[in-house]
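Sharing a structure, written as structure tokens. Questions coming.
Omission of a single protein chain aside, the complex is shown with its protein chains in their original locations.
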Amino acid sequence: MDEAQLKERTAAFLDRNDPSGDRLDFLRARFDAGLAWVWFPEGLGGLGVSRELQQVVERELAHTPQLSSVQGIGLGMAAPTILAFGTDEQKRRFLRPLWTGEEIWCQLFSEPGAGSDLATLATRAVRDGDEWVVDGQKVWTSGAHHSRWAILVTRTDPDVPKHRGMTYFVCDMHAPGVEVRPLRQITGEAEFNEVFLTGVRLSDDLRLGEVGDGWRVAQTTLMNERVAIGGAPVRRGGGMFGSVLETWRDHPELRTHDLHQRLLSLWVEAEVTRLSGARLREQLVAGQPGPEGSGMKLSFARLNQALSGLDVELRRDLGYDDWTFRRSEGVDFYGRGAGYRYLRAKGNSIEGGTSEILRNIISERVLGLPSEPRVDKNVPWKDLPR
Amino acid sequence: MDEAQLKERTAAFLDRNDPSGDRLDFLRARFDAGLAWVWFPEGLGGLGVSRELQQVVERELAHTPQLSSVQGIGLGMAAPTILAFGTDEQKRRFLRPLWTGEEIWCQLFSEPGAGSDLATLATRAVRDGDEWVVDGQKVWTSGAHHSRWAILVTRTDPDVPKHRGMTYFVCDMHAPGVEVRPLRQITGEAEFNEVFLTGVRLSDDLRLGEVGDGWRVAQTTLMNERVAIGGAPVRRGGGMFGSVLETWRDHPELRTHDLHQRLLSLWVEAEVTRLSGARLREQLVAGQPGPEGSGMKLSFARLNQALSGLDVELRRDLGYDDWTFRRSEGVDFYGRGAGYRYLRAKGNSIEGGTSEILRNIISERVLGLPSEPRVDKNVPWKDLPR
Amino acid sequence: MTAGVAEEKGERPMTLLYSEVEEELRAAVRGLLADRCPPAAVLKRIESEPYDLDLWRTLAGEIGVAGLLIPEAYGGAGASASEAAVVLEELGRAVAPVPYFTSAVLATHALLQSAAVDQAGDLPQAVAVDRVRELLGRLAEGRATAALAVSFAASPYRPERGSAVRAGDDGARLSGSVSGVAGADVADVLLVPVNGVLYLVEGAGVEVVPSLDLTRPVATVTFDDALAVPLGPVDVAEVLRFGAGLLASEQLGVAEWCLDTTLAYVKERHQFARPIGSFQAIKHRLADLWLDVVRARAAARGAVAEGSAVSVAVAQAWNGDVAVRIAEEALQLHGGIGMTWEHPVHLYLKRAKAAEIALGTPGDHREALASLAGVPGPE
Partner (left out) sequence: MTAGVAEEKGERPMTLLYSEVEEELRAAVRGLLADRCPPAAVLKRIESEPYDLDLWRTLAGEIGVAGLLIPEAYGGAGASASEAAVVLEELGRAVAPVPYFTSAVLATHALLQSAAVDQAGDLPQAVAVDRVRELLGRLAEGRATAALAVSFAASPYRPERGSAVRAGDDGARLSGSVSGVAGADVADVLLVPVNGVLYLVEGAGVEVVPSLDLTRPVATVTFDDALAVPLGPVDVAEVLRFGAGLLASEQLGVAEWCLDTTLAYVKERHQFARPIGSFQAIKHRLADLWLDVVRARAAARGAVAEGSAVSVAVAQAWNGDVAVRIAEEALQLHGGIGMTWEHPVHLYLKRAKAAEIALGTPGDHREALASLAGVPGPE
């Protein structure tokens, strides 16, 4: 199918379905017409065509009901994993309400004891007939409190080395024994949750992939996470720089030579980082994806942290906008004060892979440097020092 | 013996020996009077008294013939090692001409393949009756071309782990098979030498310490090297800073805000480093030696490099004073141009322990952090990957 | 070894070491804080009643920290800045929510300076001798707490920043406001500099604002024709410089806690079946941070031993940066747990970041060194 044919198909769909009618009806119809994610198979919201064609559909349907940002984890991580490892039954059951937003998804991966070293996770799943009984604690789960389902990695065999004894499930967030608690951050609010799993029973047909194959399934999920990070194009001098520059320009009385020199250095760094992002996206379009992607998140974390720190210093403001403990749906770098931005940006070098882990990845996968001596390769998980 | 008695003794020595007479005669007499290094035993140039008392002698004999800087390695490294591990015969033979400067010493430790990891050294010494036959290559040897003797570490047993198969010798620099070649540095000149040892025969009575105990003997030498580094007091704004500040003050037309801010930051860093040095010396005097010493060399290397780099930039001078390949007796930070200082300072973070090794030492010995997994602990030297 | 510095000043050799008396004082303060003010306790109270006034009374009354800088003639200990610095190191190390710095250092020094109290206890300049005498006595015993009505974001180089107060024609009433005042909310009396004169005010409006530093909130202080007693002339820049020199010791304490806590954590925390503190990249960063702290200690000691404008600017320029950098690194090396409210590292980060602004940013102090140290800028 080419662009023209797809446009035709989209036009025909719009003829049959009124975008100003019921939002959910419209989205369901769009899924059923294969215009949800065109690179997915027919019958599962797609048309089995190239992924690039999706932008054609998005353009044509730009003024129709859109998906919500709370669907991010479902769309970005759960869906590709279900598509890759799910049974036909699972695909049919989960993908449609996931895409329409009728069912929200969250991710149960990180644990207090398993952050950078995810493969050391300790949440146990023990088989009991046709069911699995899950016990453990997960952390840094966004959206857990309004999720219907979760993607979950568990330890099913503690007697083999850590990468080999894991199994991947879809977790029913309404099941007894699932407890969600907001996790307060240093900014005062709670963007994430802790999720306690106590004797949670999951039927075996919620398992994704083979028993013991959870690490491989999880890699598919994580690969899709990394694609999303560090990507959107920004204007020169835009992004988080915009708000600092506004203060800078509006308040000449706050300027000093110290801040000026630091700001100019950061401006240059932001600009070369922006150019690298632009170059990276050009490479992707030209079908020459480079290894540069791994560096973008590292750069943005550093820049956000340096800039937001300078911002607080520039304003000389000892106040803070709001310490109230309440839930928030995400990062609000533009609506909140400089103090919030400073504190929240600290998470940029931790969430989604710490800067330390990213440097490991770059040095080994991009630069080909040898790995360090491994002490956990052939040790059964239960015997690992912790 | 207390300060007063020592003063008396020194006065008596001066009565008997005219400091304006023959220099060598005077120094020999001083050695024989036990006023060379008072903490050494009687008969070996000392009086067997506390080391602190040495400053009394130095004060009293300040206007008499002094030792030369080319004796540095003999005095600082060879002598304490000979004192600790030498036989009575060796002590009698070597210490007097070492101290008087009649015989100059150098150090044959580093090799092209053994820098930070000195214990991996490959210069072989093979026993042949009452002699040892030495073959190998040493590097970074200062003063080799005018040395009579060298302290030398060799591999005598390749079949045991690296730390256990080394033996320490006094090497006769006049022996056949010793070849000294100047080693040119990036500054153009040659401060150091390469020393090639080819079938050099050393009699067994030149061995210092037991066969196989070379690592322990070498540790004594190196401990004495570290004491010397990073120590002398400087004035506020003095040291290498002085020459940058002079240019800065004399040439307002060269100043920019960028350089100014960087210079101010370095001024602060130099000053807090100077204060740390002062505090460290106070602690030593108070008998509370702190671990701070390990940090001084690291700080000075960084400062020298940053400052000399800024200096070149400030002058905008694309020239260089002199590339001639010739021997020099040491670092000349004050007599040479900014380009030389910039290049020579690069060695400050390599010579005498790289900054990387110093950070290892601080993190393990001062901060108590665990060592990394070791892969060379129990491997015979000959089987090590290289 | 410190002879060089001493010679420059032409005085007895100064020391950068801690005296025995100082180590005893430190032990007493540290012991009390360990008992009464662990980080968990601080965390628990900061959103309800940030200041721990019980703790403050014990520190002031039993250990006698409140009167350290006050001459013995007024019930104080007549100690030097060097002792006060040790107290601040410990208070910084505990992010202790007590008004020591604001009352017993800043306000007390302003009072002593304004009344020109000398070590003999004479009050040559005080206009209201009885009031000064009485107030010093109460401050020394911790029965009263004072605050200097100057913005915490002011500096020795811009002492007027944030202040807009004027005296009435009769010189006995003040109007206007000062923003960002630290310690005002727990102060019994305010000392207000207006046009070079220090006034004592008891009835002012104090409105605490949500503050970046949860353990030392700032307030906007408003004077609405408030009754004021003039005490004497005041050199606010000198007061702030004295405070800035001592703040460097508090910053040292903050940095020390962050380093110690992070070291303990990386030795304990395992990932990839190794303590994360065995990874060389982490080790090298911690070695560099340790070296920064070693130098921060020397800088803090230098500032109280020498007390000159240069030594204060150096200590602030260095320690302000170091405290922030090490708090940031501490958070990073704690990973996810460091981003949670329940772990105390954020209290230190917020204290460090607010203290970076307080009494001049590191950049302000470096800029001051341009003239103080003879490193002039471009013409």
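In this document, chain identifiers A, B and C correspond to the written order of the chains, with residue numbering beginning at 1 in each.
Note that contacts are C-beta pairs under 8 Å (C-beta built on N, C-alpha and C of every residue); 3 or more make two chains touch, one makes a residue touch a chain.
Fair warning: this is a prediction, and the values are worked out from it, not measured in the lab.
Interface note: of A:23, A:124, A:216 or A:281, the residue touching the hidden chain in the full complex is A:281.
Which of B:56, B:98 or B:139 touches the hidden chain is settled by the complete complex: it is B:139. Residue A:269 is the one among A:32, A:60, A:179 or A:269 that touches the chain missing from this view. Within the whole complex, the absent chain has one touching residue among B:76, B:115 or B:212, and that is B:115. For subunit A, the residues touching the absent chain in the complete assembly are 233-237, 245, 248-249, 252, 255-257, 260-261, 263-265, 267-269, 271-273, 275-276, 278-279, 281-283, 285-286, 288, 292, 295, 298-299, 356, 358-360, 362-364, 366-373.
If you put the missing chain back, the residues of subunit B touching it would be 110, 112, 115-117, 120, 139-140, 183-186, 188, 256-259, 305, 309, 312-313, 316-323, 325, 339, 342-343, 346-347, 349-351, 354-356, 359, 372, 374-376, 379, 384-386. Remark: the residues of subunit C touching the chain excluded from display are 279-284.
The rule is short, and it goes like this: only the chains that are shown with their structure count from here on.
In whole angstrom, the spacing between the mean C-alpha positions of subunit A and subunit C is 42. Each chain gets one centre point, the mean of its Cα atoms, and the points for subunit A and subunit B are 55 Å apart. Subunit B has residues 257, 260-261, 372-373 in contact with two or more other chains. Among the residues of subunit C, those touching two or more other chains are numbered 274, 279, 282, 366-367, 377.
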